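Data block below; observations after.
Note that this complex is displayed minus one protein chain, with the remaining chains in position.
All chains are identified by letter, namely A and B, in their written order; residue positions are counted from 1 within each chain.
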Amino acid sequence: MEGDIAQLGQFIGAGLAGIGSGAAAIGVGHVAGNFLAGALRNPSAAGGQTATLFIGIAFAEALGIFSFLIALLLMFAV
Amino acid sequence: MATEAHGDETGGLEFHPLDQFIVKPLFGDGAVHWYTITNVTLWMALAVLAIAALFVFGSRGRALVPSRTQSIGEVLYGFTYKMVEDVAGKDAVKFFPYIMTLFMFILFANFLGLLPMSFATTSHIAVTGVLAIAVFLTVTIVGFVKNGAGFLGLFWVSSAPLPLRPVLAIIELISYFVRPVSHSIRLGGNIMAGHAVMKVFAGFAAIAAISPFAVLSITAIYGLEVLVAGVQAYVFAILTCVYLKDALHPSH
Partner (left out) sequence: MATETENATEAATNGDAVAASEVALGTPPEAEAAGMPQLAFETFGNQIFWLVVTLVIIHFVFTKVALPRIAGVLAERQGTITSDLAAAEELKQKAVDAEEAYKKALADARAEAGKIVADAKAEIQADLDVAQEKADAEIAAKTAESEKAIAEIRDGATESAKTVAKDTVKEILASMGFSADAKTVTAAVNTRMKG
């Protein structure tokens, strides 16, 4: 096998960092699900809170993107 | 893009999902200087043209009963105006052209980047970083000009118990300076991730057994990316509004 131990570490690390994307998916699902639960309980107040929903989703997703970025960095840049 | 240049050695699966993001000169093969006309230039110019077509050419009739393009422009105008007014407050309306510029540029660059064979300018951390740093500087300068030292009250959470306040101040300070980082990487990372995933699935399409699945997946992910393109532009704009609100009304 060609390659070296450092490359092995890179690929394993990238794979581990990829888990973070899944975690972010859980987070986004939580935000959206809880928003929907609240919105169905009080539909009249839901319309004004869509901006908050998107901000929450954005914050949750940003962290997943960070881990994706770490994976990419390990794969291609290190 | 440059896929045919790769992989003649192994003959199997070859993924080069990041080749689509390479900045290269449009004319010739020389080095990329700051003034070189590159594919970045081309796609940014197309974004400018699209915006001009929609907002200037589309509204040239100034019709009381709007044409289709004019009403799209009016909808975007009204949407952004309402967002600025609702999120950042009435006194933030003078920043409306600034936010409109950022929002429309990102929106059009995202959508143009989704065209096949195109170049996604907003997938580059240099571009989104400049946008985010511009927002960060604007917010900080506006905050200090409007409120003077009172802007530092943003970091001093007066509703928290006194012993906790220094700790919270440090956390707030860190989160304040992380803002441009997350602001830029969120946008750039989302666009880059979507395009890279599409390229990966396009690589799978080379294998006959799973190519129908790969093509279906690309279709589905393309739909998702259209959604992401709009949502990320919206999120960038609305976070700008939220930061502006902090600058104009720093009290918690």
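Here is the rule we go by: a contact is a pair of C-beta atoms (placed from the backbone, for glycine too) under 8 Å apart; a residue touches a chain by one contact, two chains touch by 3 or more.
Keep in mind that what you see is a predicted model, and the values were worked out from it rather than measured.
Q: Residues on subunit A that touch the omitted chain in the whole complex?
A: 2-3, 7, 11, 72-73, 75-78
Q: Of the residues in subunit B, which ones touch the absent chain?
A: Counting only subunit B, the missing chain is touched by 2, 5-10, 14-16, 18-19, 21-24, 29-36, 38, 40-41, 44-45, 47-48, 51-52, 55-56, 59, 62-64, 66, 70, 73-74, 77-78, 96-98, 100-102, 104-105, 121, 123-127, 130-131, 188, 192.
Rule of thumb we're sticking to: only the chains that are shown with their structure count from here on.
Q: Return the distance between the CA-based centres of subunit A and subunit B, expressed in whole Å.
A: Here the centre of subunit B sits 17 Å away from the centre of subunit A.
Q: Under the definition above, what is the set of subunit B residues touching subunit A in their complex?
A: Per the touch definition, subunit B meets subunit A at residues 18, 83, 86-87, 182, 185-186, 189-190, 192-193, 196, 231-232, 234-235, 238-239, 242.
Q: In the complex of these two chains, what residues of subunit A are touching subunit B?
A: By the definition above, subunit A touches subunit B via 51, 54-55, 57-59, 61-62, 65-66, 68-69, 72, 76.
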